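Shown here: the complex without one of its protein chains, the others still in place.
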Amino acid sequence: MSSEEAMRVARACADQMYAEDDASKSLGITVEINAPGVATANMTIRADMVNGHNICHGGLIFTLADSAFAFACNCYDEITVAAGADINFARPAKLGDQLTAVASEIHRGKRAGVYDVVVKDQEGRLIAVFRGRSAGLGKPMIST
Amino acid sequence: MSSEEAMRVARACADQMYAEDDASKSLGITVEINAPGVATANMTIRADMVNGHNICHGGLIFTLADSAFAFACNCYDEITVAAGADINFARPAKLGDQLTAVASEIHRGKRAGVYDVVVKDQEGRLIAVFRGRSAGLGKPMIST
Amino acid sequence: MSSEEAMRVARACADQMYAEDDASKSLGITVEINAPGVATANMTIRADMVNGHNICHGGLIFTLADSAFAFACNCYDEITVAAGADINFARPAKLGDQLTAVASEIHRGKRAGVYDVVVKDQEGRLIAVFRGRSAGLGKPMIST
Partner (left out) sequence: MSSEEAMRVARACADQMYAEDDASKSLGITVEINAPGVATANMTIRADMVNGHNICHGGLIFTLADSAFAFACNCYDEITVAAGADINFARPAKLGDQLTAVASEIHRGKRAGVYDVVVKDQEGRLIAVFRGRSAGLGKPMIST
């Protein structure tokens, strides 16, 4: 497959996933495919995402990273799910912060894969690092 | 401190946290303290929490577990934050499922702690296991 | 399969694995099957396992836990490998300490499984908690 064709497949998978992803949409998360296996997700922290002291709930930072991960690992027209993930929080994110999560493929075996996601704020400060573990189900995602 | 007094402190911390936790509230998460270091959180999966095929976004399952963890590790009148967490997904959760996350203390050192959270659905089926890592900040939470 | 038969299979798998496990043997690790999916491993901390101040290298505590995990997840006559693991250290272990690692099955899906291992010293103090992720290869382990 040419790299152009690979990119076309990756974008078709992303479009189909995003169309159905009401969870990401309701959180205002947008996603872009940068290359097969690489995706960027953005989210602005709203008043309904914070705890006391206007600090974002860690679960929603995880959710942003998890969305970037899901789009990065579903670039190959094979339905792929999250088996699990690990996250480390570096710094709190606050109300109004614009977060960017970039997911990159570290390893992709026959079934299992590993993806790293780095979450930063609008100043480029590190908010969290996330490592996702994917499991391919061996079924195509897009009808051709 | 008597165990009654410990429970009173734990509940006072939880009340104060929950009052400010707009993120958990906006997801319909409720939380209960079972004992110092043990908390239960509940969430029903809504239409704005699912992906295609009505499967709950993994990030929101993490968020439920993370809320249970936050309340379990903040039972001692010391402000305690999540340093990180690891989650493994066992089975997808679906639209309408009523999830219950029970967080229990595994270890609590001078600063760092480890809490396990088990997430099940209304049939008692395992949805996910979560292991949270806490960091105490050495500051009191409730004014006395 | 009767529970007696399941236990016979589990022990046959363990015997075959242990016979070939020069790594565990060279560290003095012994292993026992308690039930299908549950295994106990023991190790005494030797002079060649410590860093300065006679504290055991964390990698060798992980190795003990990983051995217990390997035997617990290989109880079903299906070759099963470690896909990964997470460990949290609670307390240092010292020269001469007798460590016990108990591995228990938390979840076993079609391919993937999750096993918890608790490592304690001879006084019953918590040294580390380990959570292993297994991947079944779909091939039998013992020739029958």
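All chains are identified by letter, namely A, B and C, in their written order; residue positions are counted from 1 within each chain.
Going forward, contacts are C-beta pairs under 8 Å (C-beta built on N, C-alpha and C of every residue); 3 or more make two chains touch, one makes a residue touch a chain.
Keep in mind the model is a prediction, meaning the values are calculated, not measured.
**Q** For the chain that is not shown, enumerate the shown chains it touches in the whole assembly.
**A** A, B, C
**Q** Taking the entire complex into account, which one of A:8, A:25 or A:107 touches the absent chain?
**A** From the options A:8, A:25 or A:107, the contact with the absent chain belongs to A:107.
**Q** Would you indicate which residue among B:8, B:94, B:111 or B:125 is in contact with the undisplayed chain?
**A** B:111
**Q** Footprint of the hidden chain on chain B, which residues?
**A** Output for chain B: 83-84, 86, 111-112, 133, 135.
**Q** Which positions on chain C touch the chain that was left off?
**A** Where chain C meets the chain not shown: residues 16-17, 19-24, 26, 47-53, 56-60, 62-67, 70, 81-89, 92.
**Q** What residue numbers in chain A mark contact with the hidden partner chain?
**A** Missing-chain contacts on chain A: residues 86, 88, 90-91, 106-107, 109, 114, 126, 129, 131, 133.
By definition in this document, only the chains that are shown with their structure count from here on.
**Q** How would you label the chain A and chain C contact, same or different, if same means the shared numbers make up over half of all numbers there?
**A** Over half of the interface numbering overlaps between copies: same.
**Q** Using CA atom averages as chain centres, what separation in Å is found between chain A and chain B?
**A** Once rounded, the distance between the two centres reads 23 Å.
**Q** From the C-alpha centre of chain B to that of chain C, how far is it in Å?
**A** Taking the mean C-alpha position of each chain, the two centres sit 29 Å apart.
**Q** Distance from the CA centroid of chain A to that of chain C, rounded to the nearest Å?
**A** Computed value for the inter-centroid distance: 33 Å.
**Q** Multi-chain contacts in chain B: which residues touch at least two other chains?
**A** 86, 88
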